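Have a look at this one.
A single protein chain has been removed from this complex, and every other one stays in its place.
Order of writing sets the labels: A and B. Residues in every chain begin at 1.
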Amino acid sequence: MTGNTTRLLVPVTRSRTLRNTVAYVIDEAIGAGTDSEPSVVHFVVLSGWRSDDPGSEDERADAEALLDRVTFWAELDLEEADAADATVQIETTIVGTEEYLFSPSDYARVLSKYAKEHKLERVIVDPEYSLVGHITLLGPLEFELAQADLTVEEAPVERPTRRSQFVGRTNAPRFLALFGGSFMFYQVLGGFSDLLGGGVFDIVTGAMTALIVAVVLSNVSFYRNPSVVDSPKRIVRGLIYAPYLLYEIFISNIAVARVVLDPRASIDPKMTKIRVFVGSGLPLVTLANSITLTPGTVTVRARNQELYVHSLLQASRDGLFDGGLERWVRFVFYGRSAARFPSPLERGDTEVLQGSAVDADNSGETDEVPMSDETEENT
Amino acid sequence: MIATLRIGAIAICLAIGLFFTLVSMVGVIRLPDLFARAHTASQADTLGAGFTLAAVAIAIGPDSTAAKTVLLLFFIFVTNPTAAHAIVRAAYEEGIEPWTQGEDRR
Partner (left out) sequence: MSIVDTAIAAGYTVGDIMLLAAAGFVLLAIGMLYRAIKGPTMQDRVLAVNVLGTNTVVILALLGGALSEPWFLDIALVYALLNFLMAIAISKFTVERGGVI
C-alpha cells in the first residue's frame, strides 16, 4: 500500500528464513516511520494449542522464547540502522489460545480479527511460514486475508536451501543402510530362494523395491548417520541384552500373572515419574519399550529425559527405581563403562505421582505437557 | 530322540503361550482401568504370542519359513509395547486419571 501505512502484522513461527524476514520487516518499518507517527510492528504467534489444555505450558513457553528471540533480533536491527527508538514500536503476542485452529481460514480469521483490533493494515508473511507440516500457508492465507481488506505480501528474502524441511537430508550412509535393510527384509520374505539357489528374479525385484524405499524414505528414517563402527558393536551388545530382557520379562510376568489370576490379591497401581539418563532417539525408545515390555510397568509418556511410568505393583516400582534396565540400555548404546551408573533411586530422580503422600500436587502434574519427541522405530 | 525333544519343546511352548494369553485375557477383563489393563494386554500377551510363535518355529524346523516366524516374533516384541504405549498416552493426554486403590472400578 502507500508509504505511510506502516502498521505491520507479522505472523512468526520457527523457520529458516525467519531471521531474514525480521530484518526485512524492520527495514520496511524504519523506512516508513517518523518520530511523530511511528511505525508499529506486531509479531504474533498463532497458537496450535488451547490455553486450558493439559500440556499447553510447554508450548506457550516455547512460543514465548520464540517471540523473545524475534524481539532481540528486531532490536538488534534497529540499533544497527541507527534508528531513533521512537520510530518503530514492536509488540509481540500469542493469539488464538481460546480455540482450536484447524484450517488456513481459521488462521486467517484470527489474524484479521487481531489486525482489526489493533488497526493493522499490512501483513508480511515469511516465505517459509507454515503451521501444518510442510505446507506453506502463504497461498491460502493470502486468499483469505485479501477478502478481509488486508494487504498480504511475502517477505522477499532469500531461501538458504529449497525444500529441506524434512528431518534430515539424505546422504550415502543413510541411503545404503536403508537400502541394505530393505533388501534383506525382502529376501527374508522371499525365503532366500534365489539368493541361495542362483536365480535372479528375487534379487532384481528386491533391489528395485529397496531402491524405491531408499530413495523415498532415506531422508526421514534416520536422526543421525549410521556408524560403521558403533552399529555392529551395538547389535552385538543388544544380542547380549536380549536374553536378560527375556528372562526379566518372564520372571515379572509370572509375578503379574499371580496377581491377575488370584482373586484375593489386590493391585496397587500408581503413576510414577522417573528421570533417565539415556540419549534421545533410539536409546530412549529402547529403554521406554523395555520398560513397557517388563510386566508391571508401562511407559505412558516420554518427555525429554523424563519418563512417566504407570506401575502396577510395589515390586515393579522397586525394580524400576533400581534402574537395571537403564544400566543395560546404557551398556548397549554406550559400552560397558557407561553401565556403571547410580540407580535412579540413589540419584533422587524418582517420584511417585499418585497416592496419599502426594495427592495435593497430583492435579497439577497431569497438566504437564506431551512431548512428541517419542520416536517410532527408525528402521 | 531329537524328534521327541522337539515335540516336547513344542508342547511346552504352546502350553506356556496359552497360559500367558489366558492371563492377558483375564487381566483385560478383570482389571479396574485402562492403565492396569494395558499391562496385561501389552506384556502377558506379547510373551504368550512369543512362546506360541516359538513353538511354530520349532515345528517348522530349519527352513526359510521359520526365519519368517522369527521375524514375526521380533516384530511383535517391538510393536506391541509401542502400540500399548501409544494407546495409554492417548488416554493420559485426554485427561483420564489412573485408578488407584480404594476407588470404584470402571
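Here, a residue touches a chain if its C-beta (ideal position, glycine included) is under 8 Å from a C-beta of that chain, and two chains touch if they have at least 3 such contacts.
Worth saying up front: this structure is predicted, and the values here are computed from it rather than measured.
Q: For chain B, which residues reach the chain that was dropped from this view?
A: These residues of chain B touch the chain that is not shown: 3, 6-7, 10-11, 14, 17-18, 21-22, 24-25, 28-29, 34, 37-38, 41, 45-46, 48-49, 52-53, 55-56, 59-61, 65, 68-69, 71-72, 75-76, 79-80, 82-84, 86-91, 93-94, 96, 106.
Throughout what follows, only the chains that are shown with their structure count from here on.
Q: Taking the touch rule as given, give the residues of chain B at its contact with chain A in the complex, in rising order.
A: Listed in rising order, the residues of chain B that touch chain A are 19-20, 23, 26-27, 30-33, 35-36, 38-40, 42-44, 46-47, 64-65, 67-68, 71, 77-78, 80-82, 84-85, 88-89, 92-93, 95, 97-101.
Q: If we count contacts the way the header does, which residues on chain A are in touch with chain B in the complex?
A: 54-55, 188-189, 191-193, 249-250, 253, 256-257, 260-261, 266-271, 288-289, 292-301, 308, 310, 312, 354-355, 366, 370, 374, 376-377
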